[in-house]
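Read the structure below first, then the notes.
Only one protein chain is missing from this complex, and each of the others stays in its spot.
Should a chain be cited, it is by its letter among A, B, C, D and E, assigned in written order, with residues numbered from 1 in that chain.
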Amino acid sequence: MSAPPPKPVLLTGASGNLGRMLARELGAAGWTLRLTDIAPFPDPLPPGAVFVRADLNDGVALLRQAEGCGALLHFGGVSVERPFEEVLGPNLRGLYHVYEAARRERARVVFASSNHAIGFHERPREGEPRLDLDCAFRPDGYYGLSKAYGELMGRLYWDKHGVENVNLRIGSCFPKPTDARMLATWLSYPDLVRLVAACVAAPRTGHAVIWACSDNPRSFWGRDHRERIGWRPRDSAEAYRAEVEGRLGDPVAERYQGGAYASIEYSRAAPSPRDPFALE
Amino acid sequence: MSAPPPKPVLLTGASGNLGRMLARELGAAGWTLRLTDIAPFPDPLPPGAVFVRADLNDGVALLRQAEGCGALLHFGGVSVERPFEEVLGPNLRGLYHVYEAARRERARVVFASSNHAIGFHERPREGEPRLDLDCAFRPDGYYGLSKAYGELMGRLYWDKHGVENVNLRIGSCFPKPTDARMLATWLSYPDLVRLVAACVAAPRTGHAVIWACSDNPRSFWGRDHRERIGWRPRDSAEAYRAEVEGRLGDPVAERYQGGAYASIEYSRAAPSPRDPFALE
Amino acid sequence: MSAPPPKPVLLTGASGNLGRMLARELGAAGWTLRLTDIAPFPDPLPPGAVFVRADLNDGVALLRQAEGCGALLHFGGVSVERPFEEVLGPNLRGLYHVYEAARRERARVVFASSNHAIGFHERPREGEPRLDLDCAFRPDGYYGLSKAYGELMGRLYWDKHGVENVNLRIGSCFPKPTDARMLATWLSYPDLVRLVAACVAAPRTGHAVIWACSDNPRSFWGRDHRERIGWRPRDSAEAYRAEVEGRLGDPVAERYQGGAYASIEYSRAAPSPRDPFALE
Amino acid sequence: MSAPPPKPVLLTGASGNLGRMLARELGAAGWTLRLTDIAPFPDPLPPGAVFVRADLNDGVALLRQAEGCGALLHFGGVSVERPFEEVLGPNLRGLYHVYEAARRERARVVFASSNHAIGFHERPREGEPRLDLDCAFRPDGYYGLSKAYGELMGRLYWDKHGVENVNLRIGSCFPKPTDARMLATWLSYPDLVRLVAACVAAPRTGHAVIWACSDNPRSFWGRDHRERIGWRPRDSAEAYRAEVEGRLGDPVAERYQGGAYASIEYSRAAPSPRDPFALE
Amino acid sequence: MSAPPPKPVLLTGASGNLGRMLARELGAAGWTLRLTDIAPFPDPLPPGAVFVRADLNDGVALLRQAEGCGALLHFGGVSVERPFEEVLGPNLRGLYHVYEAARRERARVVFASSNHAIGFHERPREGEPRLDLDCAFRPDGYYGLSKAYGELMGRLYWDKHGVENVNLRIGSCFPKPTDARMLATWLSYPDLVRLVAACVAAPRTGHAVIWACSDNPRSFWGRDHRERIGWRPRDSAEAYRAEVEGRLGDPVAERYQGGAYASIEYSRAAPSPRDPFALE
Partner (left out) sequence: MSAPPPKPVLLTGASGNLGRMLARELGAAGWTLRLTDIAPFPDPLPPGAVFVRADLNDGVALLRQAEGCGALLHFGGVSVERPFEEVLGPNLRGLYHVYEAARRERARVVFASSNHAIGFHERPREGEPRLDLDCAFRPDGYYGLSKAYGELMGRLYWDKHGVENVNLRIGSCFPKPTDARMLATWLSYPDLVRLVAACVAAPRTGHAVIWACSDNPRSFWGRDHRERIGWRPRDSAEAYRAEVEGRLGDPVAERYQGGAYASIEYSRAAPSPRDPFALE
């Protein structure tokens, strides 16, 4: 990993699983971190880090925490499928606060988007092309919809205010794969840490999109902005194949990239079309 | 216009300019209308129409108004650029309520989206291709972003629940064009009435997108789903050319399709790139 | 217990004491359960059951959980005397959401009402008649008032929309009686389970009221709709007489049916009259 | 009218139609009035009166306005059928505030209840008995339900705290009858003024219920507490018979005492039973 | 008036009486104004001015409006005595937003404080000293208390962040005096305009306090920071003496500097002591 960034970096969602891991690793790498979450931070603070407990709904507090930061790593908000009302405040309003902070600071946003923003694309069959960064959004729930909203918020702030942002469409970021789908979607912790570091270090990013999974041969995803960022994954889910390849979901989950999220309350008579604009 | 639809039709935003016009015209065509708005309905009720004053934030009330309806014409919510907090409730939460209602009723949604969902695309120069329906979203403000969100909400409900929806990217719907940009974007009232009627009457729509402007030779927009809907505009802005063609906006407004909305608080050093994913 | 109901059954308040017991017993009896509560469900899910954590204040979420259900067992909300503001949302607004859901689904409501809706009736003295189902409401606090409100909400939905509902005026539902008053009011867990099952299985209920206590010889309560429901209690508090009969409350608690709830902040100079309409 | 009451009297809803009329008449009779409403008071203030604009949701403000008052005339809140959410705050929470104020002041409450609290009783046919004060509540909507709630709040405060309250089940209080139903339900303005004055002047009221209509031969209503209050109506709707007797509502409205309120969104297959507890 | 300030100036409360007057006069003097209010701006916009309708409760919006401003003229919020709940949001929360904006912009705050922050000081009798800037706060109501809070917020931001602020304890700013008390407290419109201009133009202010009244011989107030600001009033109430000198208030109002505000709901047995810390 390159030298620590010259300015402090704000990390939202610091008390979540990915947040804690990032805080630990980036802190150990010498970064000056500002940590925030609505829940208390359960670990020892990394050296030089500050933690402020706050609600993403409180925009003025967030703007203040971001003062002087060069990058905002936005990993906060609801991170699983939940009723709409629970998503609205932390995810939709929270994104607005993060982008207002970035605009004020002329800081870059690294946004923990998700494959669930495009989860209703079918998985590619043998020989079919993988999905590219310019595919249509096809969210698979209110959570995924909030992630698409976040990417478009990023596009708006780039177009209107020149705020740079990198949108990490995270696949499945866990210590190791736990089901067959993760042979495609798994992102190792070290690959995420290097990705975040690259996003912050890149000289220019514009509005960028990254398929955030490890170097998995079965990945669903193709072209993105990794060259612009200067990142390549090093790990691969394939090492876990024997362990997980029989662990399948229901037929809806297996058909769509979003997996089990797609099948939550799925009520369609026939599968939705491959082409998002097609009639059937 | 074809025969009135067999089931009642709910119209949100009924007390707004477009809502009042649609209520009058569709009522006169024999439709059974349910009208709702947060503001009182200022006109005489069309025959057979019912008006219920209610807030789009009140989802249970909206679900009830929609009972038995075959189509929901969603023209409610904030309809101009406003601070984010004012957009959140009526536009974002309101959309969720409208789609939950449609899912319950197996009704079709006709959504008053807007060109401001793609307003940061540059205007096509002489000989350049027009924008097609599968272009990337490039919202030009919080209002436009709420419209993109609404189209993606429609895509989610189509993919997950088979709820049909037609998204009208309305250009500029006024009695007549009032500035030069409207030579491209103007939508006449009669064209809108016929479009809405076609959306409701079409046998199948899936998730459809319509560039809702009249038959303007200078239109920015190309391919869409009008054949699926069975609609063609009949009016044209060109008749008003002499009257308006000198009425230009500032350079930012003139460069982008969203016009003056794009230049509200515009703070970019250099114009944003043509390609939404490009670095510069 | 009869065969499981043909349609799923929604149980609110599933994480409370009665909710957990009902989930376990009805699940074991083969019912298809939808469970919901604002608190996480602490037990293993019964086979076939689904749990959704949600707030009774979120009506659209509740309406969705109820889709396809044939009966709603409403055991959620605040279940003890609390300041008014804490009762308002979950109990008053929550009831509206439950009844809107029932109306939409043409489902039957089984409502955990309470003796505290009539708790200011005096206890019958030796030889005096017991209270019948058509006695006046005499709530003994904000909690009891919310239960009376719920019964009247049931009456409104029955009169206006034909929604059937059974209102269980639960006495004291605990594993066993713990004070002398419960010799009259105790309801055993098995009697409650059979009662709920009977309420769901009954061919027609209309708007029904049940004195939900076991077959206690000292019961305060007489005639109700148990024949319509097809239920009779089998247990009796009398078996516990020796254990509890000296455990008395203060004089106000001993005078009124609601017991200790009646004496919370009681400030009357003289006892309130027997007849709810009497001057003194 | 008797001498003005010795202590000030608080009137909520002072800016509504009945509130303005009462303020004018009671003010002219020499009462010391405190007036409050969420809307400005549009008339000249009666001599000695004070007006404070406030929201019934603001309990601490209401408690303060009530200080030193001997009677609270509660005419505030939503006074027509509205979506539940609009009724909740001013009517349900508002009632709690009014009763807390009355308890603190040991003041009497005169509550503008409504016939809509019992509106789903059928109208009596020729020779059938009229409804007595101890009939069951049968609200005909959320508004009527809030009035039943208010009467039961009164019963609770009487039973628990000895707060006296008179519940006026107002029929139709307008300058003159405007449809055939009002031949039964009309209450003249002078009869209301005298009734309110009698409620305040009565030496003791306990928890009382009054059928608040004029001396109409066709009244639906019978026995109540008017003797306890010392009031008899003097006017009669019969004088307007010729003018209004053909003005009928729809069949549902004509069947039930609540009239047009009963038919709002009425969706029962068959009429609801005469007996509120009957199966059909 | 000196040259217009080099940076834009934000004026809150622009649609109020003083706000409109300041907008007109400062706009005419060539200032670049940003205007905001929760109510629409009723006048033609001054040249170069922008108006954004927004709520002082919306802090992120306010921070944005303040971007690039060199001074914030805070005239917004509730400007008369109102129930506490109505003061809380616009005045207390609003002040926090204004000061956060000023800190971000390193801008100076000119705060429309009020004599009601010290309104419970007695009026000086013949020969007694006038009140100096370091007198204790003695607010005469919730409004005055919010002004004292604002001055202390200013002190906090000065001490902690070096944000400069001038607190104008405005007496009675009207076109001309309308009662006898204003012979002491009147501030003419031109004097206010010159004062505001001086506050913005002063090279350094620190945390300053100004008795904002005209050059009235009967003024209650003495030493303040006017020399630091470089301002002296030019008008005098004395010219209106004959017109108003008999217009007196009640004895409480006449005793205290806050006048009629002091007597709103005044309930003390004996007058409060001269010394704010004295026992009696």
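Throughout what follows, contacts are C-beta pairs under 8 Å (C-beta built on N, C-alpha and C of every residue); 3 or more make two chains touch, one makes a residue touch a chain.
This is a predicted model, so every value here is computed, not measured.
Note on the chain not shown: across the whole complex it touches A, C, D, E. Across E:148, E:170 or E:253, the residue that sits in touch with the chain not pictured is E:148. Contact between subunit A and the absent chain runs through residues 52, 54-55, 58, 60-61, 64. Those residues of subunit E that touch the chain absent from the view are 84-85, 88, 92-93, 96, 103, 120, 133-134, 136-142, 144-145, 148-149, 152-153, 155-156, 158-162, 204-209, 225, 228, 262, 265-270, 272-273, 276-280.
Although one chain is not displayed, its contacts with subunit C can still be listed: residues 83-85, 265.
Operating definition for what follows: only the chains that are shown with their structure count from here on.
Listed by label, the chains that touch subunit D and also subunit E are B.
Distance between chain centres (mean CA atoms), subunit B to subunit C: 49 Å.
Separation between the centroids of subunit C and subunit D, computed from CA atoms only, is 31 Å. Those residues of subunit E in touch with two or more other chains are numbered 60, 64.
With chains as nodes and touching pairs as edges, the resulting graph is of another kind, matching none of line, ring, star or complete.
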